[in-house]
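For reference, the structure discussed in these notes is given below.
A single protein chain has been removed from this complex, and every other one stays in its place.
Here is subunit A:
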Amino acid sequence: MDRGKSHRETTASIASTAEPSPISAAEAFLVNALCVLALAFAFWVSNVIYSINLVTHPSLTLFFISITELPIVILLYSRYRQNGIRCTYLQAVGRGVLGVPVGALLNFLGAVALGAPVTIQYLPKTVNWALMMSVFTTVPASCVLGSSWADWRRIFAQTKPNGSIEYLICLPAHGAVIGAWFGAWPMPLDWERPWQEWPISVSYGTIAGYLVAMVASLGFVLARGRSQHIKRE
């Protein structure tokens, strides 16, 4: 749950001044829809075909969600990379793949700081949860932004997204983190429900936050598009 994605050796590139690749509202909708569909597909397959779910097999399900969502997120977001001329599509994909372990590590450490269990029994669950978090938070950002520290800081620390694609990165990532944070709240209650175990409720919170923020980001993109339209007129 690390919002400040720090410690990346950066050459505070001036590239951030370059306007990110434009994205229309329809495209934004398509990107979000595909991400949501992939998520739904992952749930459906794990439920129906493998007959597992978050409550019975949390690590497997989380892993399955991650590997279903990951290629779609990378492939989609790499299309909207910054500096499209200097950076090829493949490079963007590579950056996205690199973002997975880094994001997973940061999320893992954040979760441990907030009290996630670290015993051997829980380790795979925590790791798989961190992978999923990283797919939701850092992977899209690393595809689009690359290693531009200034951009990372602007989006994740200051929460000042600039342009439609940055809304699509910033809001869902924040939504996932905040959702996970709230998802931890039912854990200490003594209802003795199976879903109160780590990381099930947190994962539900993550996904709920992610979905809500997706819709919100779409709303922002639409609103922005309209205001720009007006300005241009």
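Note that in this section contacts are C-beta pairs under 8 Å (C-beta built on N, C-alpha and C of every residue); 3 or more make two chains touch, one makes a residue touch a chain; residues count from 1.
Rule of thumb we're sticking to: contacts and distances are computed from a predicted model.
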Revision key, fill the gap. Not-shown chain resolves in UniProt (candidates "GPI ethanolamine phosphate transferase 3", "Leucine-rich repeat cysteine-containing subtype", "AP complex subunit beta" or "Transporter") to "GPI ethanolamine phosphate transferase 3"
Review point. Which one, A:L37, A:A157 or A:A223, makes contact with the chain that was left out?
Key: A:A157
Review point. Since one chain has been left out of the picture, which residues of subunit A touch it in the full complex?
Key: 1-4, 6, 110, 112-115, 153, 156-158, 181, 184, 188-190
